[in-house]
Structure formats: C-alpha cells, structure tokens
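Excluded from the complex is one protein chain; the other protein chains are retained at their positions.
And now, chain A:
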Amino acid sequence: MRKGYILKESFKTWLGAIKEKFPLIAPVQDDGLTLFKEVEKVDDIVLDYGITRMPPKDLFFPQTEKMFRIKNKNNVAIELESPEKVTDELVLFGVHSCDLKSILALDPVFTTRFPDRYYQERRDKTYVIGLSCTKALPTCFCTAYGINPTDADGADVHLTELGDKYLVEVVTERGEKLAAAIPGIIFEDTTNLEAEKAKLTEKVKGEIKFIDLTGVKEVLDENFELPLWEKWAQKCLGCGICTYVCPTCHCFDINDFNRGDGVGERFRCWDSCMFSDFTRMAGGHNPRPTKKERVRNRFMHKLKYHLDRYNIVGCVGCGRCVQRCPENIDIRAIISDIKGGV
C-alpha cells in the first residue's frame, strides 16, 4: 500500500480532475437527503456527512436493472438482446468504512458461485474512494463487527481528513491506476499523518457505543425458535425499509415488462424478505406465513446466514435500519435479546 497526502487547498482541484475524466458519484444534498448521486459541481459534494440516506449498493446492484430485451419474431421465435455494455468507468467517492465493508460483503454473493455479469462489470469499472468518518452518529455501531470508522478495507483509494491535509492510502492496483491517471497525490513520508489518523480512529471509536456480539452467532446456530422473534415481529409493519436502506441486503425479483406488442424487456429489481409475498409460491403456499418467520429470516441473515455462506459479516453497523424503521425495531436491541437468551 502506497501512502501520500493531498493538501486541502488543492483537494477540490483533485476532485475536479477526476470529474473531468470520469462520471463522479459522491454524496450530495438532494431535496433534504444526502444521497450518492452523480456530481454536477464539485462544490456540491458533502464531505462531512454522517451517513447517506441510501447505501452505495445501487451503484453495483441497481434497484431496477434491465437484463435483456425480448422481441417476438412473427410468433415463431423470440430474439433476446443483452446489453453489450452495462456501464462506463466511473468513480464512487466518499464511501465510509461501514459501506466499504458492505461492498466486500456483496462481492461473494454476485461473483462466486453464480457470477453475475451485471454486478461484475459495474464492480470492475468503478473506482471506489473511501473517506474516513470524523464523527459518529448515535445509531453507528460498525465497531461491533470489527470495523473501524477509518478503515480503508474495500476502497481502492482511501482518504482521511487530518488538519490541512487528506491522508491518501492507495489500497489496490485499481487505486494505483486511478492515482496514476489523476495527478495531485504527494507521495511523501506520512508517518505523522498516520499517527494522527490513529488518534482520529480512537476518537471516533470512542463516540460509538460498542455492541458486543460475543456468543450471538452461537445462540443462533443452536436455536431456530426463540421467543424474541414473536416479540419483535408483532411490532413490524412488514414494509421494506430496513432491507432497502441496508447496504448488504441483496434480494431481487425478476420481472418482464411488455406492452403486448411483442417487444419487451426482462428486468430485475430489489425485493424484500419482509414482504408477505416474498416467499409465496404459485400454488399459494407460503413457507414464511407470518411476520415472525420473516423478521427472523432478516436478522438470521444479518447475524448468521451470511457468515455461514460467505464467511463475511452480513451487517456492517451502518445504523440505517435503526434510523429509518417506522416502529423503531433496533437490531442492537435484538442482539441484546439474543444474548439474553430471550
């Protein structure tokens, strides 16, 4: 890993140089929400945000993605036309450590057993620039999963704001490619900056209430039925907020769209295990008939199934579901209930 720095006074110029070369996606204010969006002006980028309303997963796994076009050829055959190119190269800037980790948690889903060309291409063509947190929100709990709020894990290039400089860590080969393409990083000794980063890490970690996960996985390994699921499920509205604002939730549905004129397209779109029809079969049977089974599935997925399947966390402690759940279903409180064995 190469390390260097960018002077704050030349930082916007550096971002501007990126924007010259690539579409630049970064946190911006949009109608009262902080969202990852394509940047129109570098000045619009929000550098000191707490957390974006929506996670960055949309960049790799869009909520709605066209897969191919279907054309009926005189009722004898159908023609399928896949897009040759899914995306252009782009730069995703300003991703915090929890969200960086979430991308790593999505990778094995879409690139290992069932490689997905859409996800893969988007992933391959996106340069991810991470940004350390300088403050924590009351809903943050990344440290529960061994994530530090300044971790560079998952970024190609990672930045940390320290006084009048940004410490730059070039993490991957793709990061090297980006650094080479966009001049402005000063590769000099960064020992002092690294010491300051360590201090910042401790400061922000200190602002985060530590959630101890010891024993949680073990309880879930041994127990499918626990009274706590019914307790939490009865508070649930069965909406999809928690799954859609979650940076690691990745369920999707596949649908066709056509106007009845023989031309249509197949698309996939996000789906949610919290919806009552998520597991409903064609014959009407539903293996998860009530909110209890559905709520249990979501939290088992976050705390156990993803780890079992991919050996990487299924929750990164971003706290979006805690912030947005209309009925305040709080995974931190559920973790505490699991540990209490209720």
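As a working rule, a residue touches a chain if its C-beta (ideal position, glycine included) is under 8 Å from a C-beta of that chain, and two chains touch if they have at least 3 such contacts; residues count from 1.
The rule we apply is simple: contacts and distances are computed from a predicted model.
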UniProt protein name of the chain not shown, from "Tripartite-type tricarboxylate transporter receptor subunit TctC", "Amidohydrolase family protein", "Putative Zn-dependent peptidase" or "Dehydrogenase": "Dehydrogenase"
Residue among A:T13, A:T64, A:T112 or A:N192 touching the omitted chain: A:T64
Selected from A:L80, A:A180 or A:C269 as touching the chain missing from the view: A:C269
Positions on chain A contacted by the hidden chain, ascending: 31-33, 53-54, 63-64, 138-139, 231, 234-235, 237-241, 244-245, 253, 255, 257, 267, 269-272, 275-277, 291, 322, 324, 326-330, 332-333
